[in-house]
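After the structure tokens below, expect a handful of questions from me.
The other protein chains are all here in position, but one chain of the complex has been omitted.
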Amino acid sequence: MHKPDTNEGTRLWPVTLASVMLILCAWEAASRRAGSPEYFLGPLEIVGAAVARLVHGDVLEPAVRSISRAFGGFALGGALGVALGLLSGVSRTVRDLFDVPQAFVHAIPKISLFPAVAVWLGFTDTSRILIIALSCFFPAYLNAMSGALGINPRYLWLSRNNEVSRLASFFQVVLPASLLRTMVGLRISLMVAFILMVATEVVGHSDGLGTIVMESYQEGDYRQMYAAILYIALAGYLSNLALESVARRLCRGQAMEFGG
Amino acid sequence: MTSPKTRARWCRIGGIVLLLAVWQCFAMLSSTRMFPGLDAVGRQFVALISSAELLDAAASTLSKGAIGLLIATCLGSVVGVACAYNRVIDAAVHPIVSFLYPVPKLALYPVVILVFGLGASSKVVQVALECFFPLFVQMYAGARSVPKNMAWLAANNELGPLRFATDVLLPTMLPFLLTGLRVATPIMLIVMCVTEFVGESRGLGALIVQYSSYFDTASAFAVVMFFGLLGLAADRLIVFARTRLVHWERGGQL
Partner (left out) sequence: MLSVNSVVKKFRRGSHVVHALGPVDLQIRQGEFVTILGPSGCGKTTLLHMLGGFESPTSGAVEINGQAVTAPSRKLGMVFQEATLFPWKTVLQNIAWPIEQRGVRRAEALDRATEYLDKVGLHRFGKAYPSELSGGMRQRAALARTLAMQPEVLLMDEPFGALDAQTREEMQEELTRVWQASGLTVVFITHDIPEAIFLGDRVVVLGGKPGTVMEDCAIDLPRPRTSATKSHPKVLEYRSHLWELIRRASAA
């Protein structure tokens, strides 16, 4: 009991497979039982509804809109967050300047700003991307800053020894050295982008996957609801996978982990 | 020039001033009804606090959120420890949890409402659902962080699983628990906020939607400010708790 086992995880993939199959089968069986509520759909039916929707051709448009919002906010907030984070990591002045404002804005759940911002800018893509970008900013900022702060000072001494300019050092030393933590921050930002995307589409009038979920729920069309949820889940999972592989390639040679 | 400490202090103050100045500019450039000035927000903030409306809403939000967090902590601990100490359970459970982690659980909220109704329980369940993941990750890491020698020390003293849990596991996992709470608390606030946007709800999120629908953006922002203060206070509380509870670790980062 006392020793956590660390090795041989690869030999146990049959257990994983079995566990997944068990859950899916139990789920399917439960959904088919007489007396199960009408909103309780099994995996087969959900996948069927999703495929039907795809074939019907009306899932692409809302999906593209939702995903482009998510990525738009992610790109904006992430880029700004990384840039300012790295800067804060290497410059005491910038760090102190941003210290209190970012801590305060960070503490506010950005979604709480949405209704008020929507009054000002309307329930448009602009207001949504703004809120998403604002939320994505912080994990990127904090992790990039942590990465830049964690740089071995010897690396910076090395570049000064070789008379490298400040700007060149930033791109040749600071950026690569902070890459690991920055990528961790960006992965969290991406997750946040998808969560905020759903959150902003659920409030007010909109036209993305999140809206479909809400509207189908209100109309009682549970097949469409679950299909839309599946697409959201897929979008989130696949984008995370994509970012992870990009991160892995960029950070080759360094140990990676997802702390959440 | 001035000493680095004073420079730092001036920079900090400068940052706050800058933020407030940017805000005021925005307010003055747009119609005050849509984007309130700081004075309006400030006034509303005071008004709301003194009317106890804000505190009532906060109590409603925080009580449900806290229960959700508690459930998530208990579940995260049990599953985390189980996965850390049993390879089979780990192989069966961990990949599924990792798979679900990047999925926006908020999309499942309608399903939660269908099962638990539109009242408080669906909010609590949603919080528990979303906060489970970071807490699981932390508790798993914490359970695995017991040094091998310490585990052997426990075996040497013929410790049963219960005493192992109380004497060795608990203190070792404590810093990880606090980190988990530090990550999960903002999530809890976000989830509570969003779930209070929809349906008939009480709480801070409901207030924001209410005021926004009256175009009373000053009050809406006042509530947002309060939300922010709550988040800050919770964060500071956890940091403080860490210094007292994990007293043997000094100067480590959270």
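Each chain gets a letter, A and B, in the order it is written, and its residues are counted from 1.
Operating definition for what follows: contacts are C-beta pairs under 8 Å (C-beta built on N, C-alpha and C of every residue); 3 or more make two chains touch, one makes a residue touch a chain.
Since the model is a prediction, treat every value here as computed from it, not as a measurement.
Within the entire complex, contacts from the absent chain reach the displayed chains B.
Shown as candidates are B:N157, B:S213 or B:T243; the residue that touches the absent chain is B:N157. Although one chain is not drawn, its touching partners on subunit B can still be listed: residues 147, 149-150, 152-153, 155-159, 163, 167-168, 171, 246-250.
The rule is simple: only the chains that are shown with their structure count from here on.
Separating the centre of subunit A from that of subunit B, both taken as means of CA atoms, is a distance of 17 Å. Listed in rising order, the residues of subunit B touching subunit A in the complex are 4, 7-8, 11-12, 14-16, 18-19, 30, 34-35, 84-85, 87-88, 90-93, 95-96, 99, 101-111, 113-114, 133-134, 137-138, 143-144, 146, 148, 151-152, 154-155, 159, 161, 164, 183, 186, 189-190, 193-194, 197-198, 204-205, 208-209, 211-213, 215, 217, 220-221, 223-225, 227-232, 235. Across the complex, subunit B is touched by residues 1-6, 8-9, 12-13, 15-16, 18-20, 23, 37, 39, 92-93, 96-101, 103-113, 115-116, 118-120, 190-191, 194-195, 197-199, 202-203, 209-210, 213-214, 217, 225-226, 228-229, 232-233, 236-237, 239-240, 258-260 of subunit A.
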